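All protein chains of the complex are present and in place, except for one that has been dropped.
A and B are the chain letters, set down in written order, and residue numbers restart from 1 in every chain.
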Amino acid sequence: MPPTMIRPQNDVSLRRLIDERKPGHSLPASFYTSDEVFNLDLDAIFGKHWIFVASVAEIREPGDYVTIEFGKTSVIVIRDDDEQVQVLHNVCRHRGARILLPGAGSVGNLVCGYHQWTYSPDGELIYASAAEEGFDKSCYSLRKVAFRVISGLIFINMSDEPNTDIDPVAEIVEPYFDAHQLGRAKVAKQIDLIEEGNWKLTLENNRECYHCDLHPELGCTYFITWGYPEDQIPPHLQDVHQRYLAAEAELEEKCIERGIHYKGNEQLDTRTFGFRVQREALDGEGESYSLTGAKLVNKLLGDFDDAKLGRLSMHTQPNFWCHFMADHAITFAVLPIAPGRTLVRTTWLVHEDAVEGVDYNVDDLTHVWRETNNQDAHFVELAQKGVTDPAYVPGPYMPSEYQVNAFCNWYLDRLNDYIEEDPS
Amino acid sequence: MPPTMIRPQNDVSLRRLIDERKPGHSLPASFYTSDEVFNLDLDAIFGKHWIFVASVAEIREPGDYVTIEFGKTSVIVIRDDDEQVQVLHNVCRHRGARILLPGAGSVGNLVCGYHQWTYSPDGELIYASAAEEGFDKSCYSLRKVAFRVISGLIFINMSDEPNTDIDPVAEIVEPYFDAHQLGRAKVAKQIDLIEEGNWKLTLENNRECYHCDLHPELGCTYFITWGYPEDQIPPHLQDVHQRYLAAEAELEEKCIERGIHYKGNEQLDTRTFGFRVQREALDGEGESYSLTGAKLVNKLLGDFDDAKLGRLSMHTQPNFWCHFMADHAITFAVLPIAPGRTLVRTTWLVHEDAVEGVDYNVDDLTHVWRETNNQDAHFVELAQKGVTDPAYVPGPYMPSEYQVNAFCNWYLDRLNDYIEEDPS
Partner (left out) sequence: MPPTMIRPQNDVSLRRLIDERKPGHSLPASFYTSDEVFNLDLDAIFGKHWIFVASVAEIREPGDYVTIEFGKTSVIVIRDDDEQVQVLHNVCRHRGARILLPGAGSVGNLVCGYHQWTYSPDGELIYASAAEEGFDKSCYSLRKVAFRVISGLIFINMSDEPNTDIDPVAEIVEPYFDAHQLGRAKVAKQIDLIEEGNWKLTLENNRECYHCDLHPELGCTYFITWGYPEDQIPPHLQDVHQRYLAAEAELEEKCIERGIHYKGNEQLDTRTFGFRVQREALDGEGESYSLTGAKLVNKLLGDFDDAKLGRLSMHTQPNFWCHFMADHAITFAVLPIAPGRTLVRTTWLVHEDAVEGVDYNVDDLTHVWRETNNQDAHFVELAQKGVTDPAYVPGPYMPSEYQVNAFCNWYLDRLNDYIEEDPS
């Protein structure tokens, strides 16, 4: 008691668990399987760090909203009447009813479905019937959540005192993304996929291509040598590597010529807001995630006039990655549901003037990543089953999995921060 | 260890949790969501206080039974061969098998389906094959549960030493109910509805009409100003209130003339067996819960010759309410299943001589409360989702929700009793 307390009572044990981790190896089983660590993750990671939730393209007009669920939390991301983004807790201040059911839509005001308390889209309580004299509505606004928009990507921070490391990172990455102009994009498709594994296994799966032989559709355009040290490329991927080198040289030349940001910047585990950004070439036609590499949307994003810009990719710790091509962008949000269950929300974004059925076809647009996500969900499920087995012992990450290792390092460093900040 | 212990080890923490509650506000989240409090509720509330389980109309003949499930408990309510009510634990004394599956029916004896130990309907073990010499059957009767019948309503108490506050309350309320003669009634329909919320949210939902604008069918006859202080009636309900005042005056006159008990008696949080009883007028024709207020059963209950007697309603803490009209009665039992899951059993009772299809139609009879219950189940689910969110903070009850507050007060007082009675 109290039963809702989620901080482990005995930080010495948490420290011991952290210390059990062997460098360069996968994490001890408890990190993937235990309720205690899951609650800790919600508190120390998702409760303290910058989480990607949506892009501005999902809430284009006043009243447009999308809800985001992770753990037992639900937040409302909404555009208010002044066209500003607002992020609000999805809990009525009267008797705590959920205001909006999970999903996206458009509202005039936020009306609780239980007793009809009514809030404006910026969270202000504007109506509560039959209140006592002296009832001060201003004390009952919806609780707000801190957020920061980077080139149209909305990150939230559940802490009352959010760390500010997002600011310098925003300065670094915005020059890469601004030309894609998410503010002029719209959602072509959004798919929520539930993976039967811990959210960290979902992240780890994303951070290496050592398994990419098993992604045939992705491999048509994505150079699956990604992450391999130069001297570690397996023999059967040598021809892929040669095409990669040629494509990269071509892309680099174009970027320099046109002043497009492309150079890799990787600070995955060396700062609080760990990230990696780089524009990289695609195989085949080099334009987009189709089976040939040809573009999938006729109307390009922003003001682009050249479809062959490869993929601008960013990873941020702990829950985000994305790919921005000239013709469309894809964002991925990882949202923990339970120790062994995770939501991956994938959103395909196209230019606001692109016409479905004319400029693009949703099935074609989403084909490669639908297949790839489903394959990854299977891998994550295999991993979750195995690490849950008492016979599991953490194994060594291979050289091409160094970014998985970096994610684990970042994660454990944040737990250490958490203990040190509040050793009570 | 022992793992079945359900009393919190540290009553200081329970005390702290109780003390956290802000007067006039909804309860802290743990009360609605935690396993520990749920187990405590089963022990300190459902294990110590008077629980409504059924009416005598459900077990009219010897051998008729109904089982009642809450938490991990199942009890058998049965009429024995002497036509007496018996309440028995539904657990065989041999190796503990469940004797009757959940439901209602009629039996000669109670025969365990595993090794055929056989008990009479009053719980006596009358047959166990191939027992050792000296085996004393009289030591293996089914364990009995205390009960008390009030005007045909059966209340049980799981404690070995039940509190006796039910006796003076029975004296108060029987004069209201006796004329409806439940002993001559039969079940027209019973519906079990599972609500995805804590049992206290189900109770709280029942104890106010602040949300009744969202009950259109109920609002045809039920004056949805119920619970509002006179000076707090919202403008849009002023016409309802005027009709209410007129109908109440008419009902009062009739009751006085005929010597019918009608005056409200409300002792919701001022005694161990908290209750509220009152006969109140209905809108429209004023007879029953139809869409027009006209009666739904031609054959009236008991010896009534006047269908327009409004609704005689009673609430008892912690799990019961009912409405008795001239033409039929409805009882509601709230039975906790899990911290976030509750059974609401609704039973429609009519005169034993009323003929289905002739005197009444089940669909019409049950329409208003089927719809109302389904709407309430939705509200309870919204509330459960929201109070589970870490962002939930208890909010203020409005003046018209004073009976919700009374329920919470009664509940917390019982927890205090529990700690004080056995501080070990």
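Simple rule for what comes next: a residue touches a chain if its C-beta (ideal position, glycine included) is under 8 Å from a C-beta of that chain, and two chains touch if they have at least 3 such contacts.
Remember, predicted model here, so these are calculated numbers, not experimental data.
**Q** Among the options A:211, A:241, A:254 or A:341, which residue touches the chain absent from this view?
**A** The missing chain is touched by A:211.
**Q** For a quick check of understanding: of A:84, A:232 or A:292, which residue touches the chain that isn't displayed?
**A** Checking each option in A:84, A:232 or A:292, the one touching the absent chain turns out to be A:232.
**Q** Could you list which residues of chain A touch the chain missing from the display?
**A** 8, 10, 13-14, 16-17, 20, 26, 28-30, 33-37, 204, 210-211, 213-214, 228, 232-234, 378-379, 382-383, 385-400
**Q** When the complex is taken as a whole, what residues of chain B touch the one chain not shown?
**A** Listed in rising order, the touching residues are 1-4, 71-74, 89-99, 113-116, 128-132, 135, 140, 143.
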